[in-house]
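Only one protein chain is missing; all other protein chains are in place.
Take a look at chain A:
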């Protein structure tokens, strides 16, 4: 009997081609899409990236962080610092956001990794709040009330002129297109990196550590190293996304940038509704979230209440989310990571 090992299925090959086609379509979309569609897509793509990153640390890594807003906020503020204090162009200043998030993630992990489960969640939240309060003391960047990107900085963002000429739009619309393209790049890059990670040896180690820390160590997996690796990479990417979001908004305040509702609660909602521990989950989740947001956001706190109830119902009756239901019914997996042993003589 000959055996072979594969992760690929026919569906996944089709899904791969479809994903590639979507990305290419996404690149050229600004040529014929309206400005409001581009803005919606920017929102969807950034929330998707945040949800994928949260899913990586919580769904795959078992570290349920409620402090991701710390990285969004510090990323946004680092970018603002680059632009306002050192005169950087906002686009390269996004990289400062990623770097600052890593610098924050190191002490955060140092403390939070000593905590387990719910204590870890609370711990990350507390550290995020402390960061928010500290940043609110930063008077040069507006203190508690926040500040805006200076007009001369937003007027001359690198690449905007070229985009304006290419698509024949005004500068404001060109800025949206630039932000959208960067969001697309971050979303695709993040998902490709996560998928590659899961299909590599590290993916097995990550699942092992999540399922049983003790047993993982006893087969030679360095659980600590895996946790650090995943937590720091997710923080870096979250920082980049945070910086990008605030390049687009061009105005920052501690309350908005470090908002637990916007950058963690919504993100958790997306991952939970879609299905944790799967790459497909946040994709489904973000579409559900966007649809709800578009339809009901005007209802204010009733809307938030409804989101909460929906999340609780999902956890109770479909703990693996919408994608989990689809997967259980159909066996469908667009981005499979499971190593299947295939025997040429039929295997039961």
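Rule of thumb we're sticking to: a residue touches a chain if its C-beta (ideal position, glycine included) is under 8 Å from a C-beta of that chain, and two chains touch if they have at least 3 such contacts; residues count from 1.
Just so we're on the same page, contacts and distances are computed from a predicted model.
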Per UniProt, the name of the complex member that is left out, chosen from "Nitrite/sulfite reductase", "Sarcosine oxidase, gamma subunit family", "ABC transporter ATP-binding protein" or "FecR family protein": "ABC transporter ATP-binding protein"
Going by the contact rule already stated, which one of A:83, A:216, A:230 or A:307 would touch the omitted chain in the full complex? A:216
Touching residue (missing chain; options A:239, A:277 or A:321): A:277
Check each of A:25, A:316 or A:341 against the chain that is not shown and name the one that touches it. A:341
For the chain left off this view, which of A:10, A:139, A:170 or A:201 is in contact with it? A:201
Using the document's contact rule, name the residues of chain A that touch the chain not shown here. 3, 5, 201, 204-205, 207-208, 210-212, 214-222, 277, 338-341, 347-348
